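With one protein chain held back, the other chains of the complex are shown just where they sit.
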Amino acid sequence: MEWASWSEFWDMAGYGLYVWGSFGVTALCVLIEVILLKRAGTDTLRRLKRMQQWEEQ
Amino acid sequence: MKLYTFASPATFYHLAGKLIPWFAWSAGLLTLWGLYISFFLAPTDFQQSEAYRIIFIHVPAAWMSMFIYLVMAFWGAIGLAFNTRLSFMMARALAPTGAMFTFVALWTGALWGKPMWGAWWVWDARLTSELILLFLYVGIIALWAAIDDVKRGDRAGSLLTLIGAINVPIIYFSVIWWNTLHQGASISVTKAPSMAAIMLQGMLVMAVAAWFYTIAVALVRVRRIILERERHTEWAKAILEGDQ
Amino acid sequence: MHRFLLAVLRRDLTLAARRRGDWMIAQFFFVMVASLFPLGVGPEPDMLARIGPGVLWVAATLASLLSLSRLFADDHQDGSLEHMVLSPEPTVLLVLGKSIAHWLIYGIPVLLIAPVLGIQFNLSWDAILVLELSLLLGTPILSLLGGVGAALTLGLRGGGVLLTLLILPLYVPALIFGAGAVDGVMTGTGAEAHLSLLGAFMVLSLMISPWIAAAALRVSLE
Partner (left out) sequence: MPDALLSVHDLACARGERLLFKDMNFSLAAGELLLVQGGNGQGKTSLLRLLTGLARPEAGEVRWRGEAIRDVNERYHEEMCYLGHANGVKDDLDPLENLRFADGLHGRAFDAARAVATLRRLGLSRCLDLPCRVLSFGQRRRVALAALLLAGSTLWILDEPLTGLDVHAVALMEGLIRDHLQAGGMVVATTHQALNLEGVKVQRLLVGSVAIPELV
C-alpha cells in the first residue's frame, strides 16, 4: 500500500488538484454522456410513439 | 446462420440489446480494477511524484480518440462500398464518444502539463494533434447535424471521415516535424521516464475498460438510431406499441 | 478526356472573367487579413519578419475558403451542375477541372500579391522567393481539398461556415510545411525538406481528393 492515510491519498503529494481534476472531469464527462444518452433514449421513444399515433389516425 | 443476418437492423437491434449489459458491466468492473492499479498498486514515480497517475486516463483516452476515429472510417468505408445501412449507423453512434475521449485527452494533458512544465498548454506534438482531431470530430458531427436527409448525411459524413483518416497520419507527422523544429529538444507528454510493467498494465486495463464502455454506449445509440429509421417497419411498430 | 477537362476549364474561366468582382473579393480579403496583423502586434520589423510567413500562409488559406464556398454553388443553383454531372465524362474530371480553374483564379493572384505583402512584413528576398515556391506548391492543395468541402456542403444552410469548419483542419500539413519552408530559409536550416514534403502532400491531394470530391458531389446531388 502506497498511502499512509486518507488525507495523504487525497493530497497526492501536493498534486491533488491536477490528479483529481483529471479523474473527476473524466468521470463527469462519462456521467454526462450516460445521462444524455438515457434522456435522448426516452425522448426518442416518446417522439416516435407520438408520431406513430398521429400517423395511425 | 450467415454473417449478414446480423447486418439486418431488426436482428441487430435485439442482439445489441442483449450485449449492452455485458459490455457495460465489464467496463465498470475493469474501470474499478484499473483505478485500483492506478492508485494502489502503481508506485510513486521518483521524478514526477504522484502527478504521473494522470497517464492512467490520459493515455487510454488518447488511444481511444484515435482508435474510434479509425473505426468510424472503417464503418464509413464499408457503408460506402457495400451500401450497408447499419455501418453508417455505427459510424454515427461512435462519433460523440470519440469526441468526448478527445476532449478528455486534451483536458488531462493540460492538467498534467501544468505541474510538469508549468504551463497549462504546450504546443506538444501529441496535444496539438489531439486538438486537430477534436476539430475533425466537431466538423463531422456538425456536417451530420446540417444535413437533414439521412442518406445524404450518412454518405457525406463517411466521405469526410475517410479523407480525415487519410489526413490524420499526415497531420500527426507534420505536427511532430513542426514541433521538433520549433522547440529543439521536444517535450513529450507521454514520455514516461521509466515505464514500469505495472504502469503499462494499468493503462491497458483502463484502455480495455474505455473500449468496452465505448461499445456499450455506441450500441445504445445505434439502437436508438435503428428504431428511429425503421419506425415504419412492422417489428419496430411492435416494439413501440409493446413498450408503453 | 483532356478535351472535357479543357472545356470545364474554359467555361469556368470565361464565367470568372464575366464576374471579375466576385473573385477579387478573395484577393482583397487576403491583403486585408495580412495587413491587420501588424496593426494588432506592432510594427517592429524583426517581429514582423518572424511572424510574416505564418501570417501570409494563414491569410492565404482563409482567402481560399472564402472563394471555395462558391465553387459548385452557382452551378448548382441554375441547374448546370446536374447537366455537367450527366455528361458522358467521369465526374472526377469535372471536379478536377473545376479545382484547377479555382486555382488559376485564386492561386495565381495570391502568388502575385504575396511578394508585395512579404515586403510589408520585412521579409528578405530569399525568404520571399521561398514563400513564392511554397505558395506555388501549396495553393493547389487548398483548391483540391477545398473542392471536397465545397462538394460536401453543397446547398446546405450556412454551408460557407461549415466548409471552413470541415476543411481548415485538413489544411494543417500544408500550413506547417509551407510556412515552415520560409522559416527554414530565414533561420538558416534550409527549405528543401519542407518544400519536398509540401510537394509530396500536393501530389497525394491531387491523387485522392478529386475522387472523394466527385463522390461527395454525387451524394449531394441525390
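As written, the chain order gives the labels A, B and C, with residue 1 at the start of each chain.
The criterion applied here is as follows: contacts are C-beta pairs under 8 Å (C-beta built on N, C-alpha and C of every residue); 3 or more make two chains touch, one makes a residue touch a chain.
Bear in mind that the values here come from a model prediction, so they are computed numbers and not experimental data.
Determine which of the presented chains are touched by the chain that is not presented, and list them.
B, C
Return the single residue from C:Ala34, C:Met84, C:Ile100 or C:Ile113 that touches the missing chain.
Here the residue in touch with the unshown chain is C:Met84.
Even though one chain is hidden, which residues of chain C still touch it in the full complex?
Counting only chain C, the missing chain is touched by 3-4, 7-8, 10-11, 14-15, 18-19, 77-80, 82-90, 218, 221-222.
Would you write out the residues of chain B that touch the absent chain, in ascending order?
Output for chain B: 148-150, 229, 231-232.
Keep in mind that, in the parts below, only the chains that are shown with their structure count from here on.
Farthest from chain B in C-alpha centre terms, which chain would that be?
The most distant chain relative to chain B turns out to be C.
Centroid from C-alpha atoms only, then distance chain A to chain C, rounded to Å. What do you get?
Roughly 42 Å separates the two chain centres.
If you average the CA atoms of chain B and of chain C, how many Å lie between those two points?
Going by mean C-alpha positions, chain B sits 32 Å from chain C.
Applying the document's contact rule, which stretches of chain C touch chain B when the two form their complex?
145, 148, 152-153, 156-159, 162, 165-166, 168-170, 172-173, 176-177, 180, 183-184, 189, 197, 201, 204, 208-209, 212, 215-216, 219-220, 222
Show which residues of chain A lie in contact with chain B when the two form their complex.
Per the touch definition, chain A meets chain B at residues 1-3, 9, 12-15, 18-19, 21-23, 25-26, 29-30, 33-34, 37, 40-41, 44-45, 48-49, 51-52.
Show me the residue ranges of chain B that touch chain A in the complex, using the header's touch definition.
That would be residues 39-40, 43-44, 49-51, 53-54, 57-58, 61, 96-97, 100, 103-104, 107-108, 111-112, 114-115, 213, 217, 220-221, 224, 227-228, 231, 237, 240-241, 243 of chain B.
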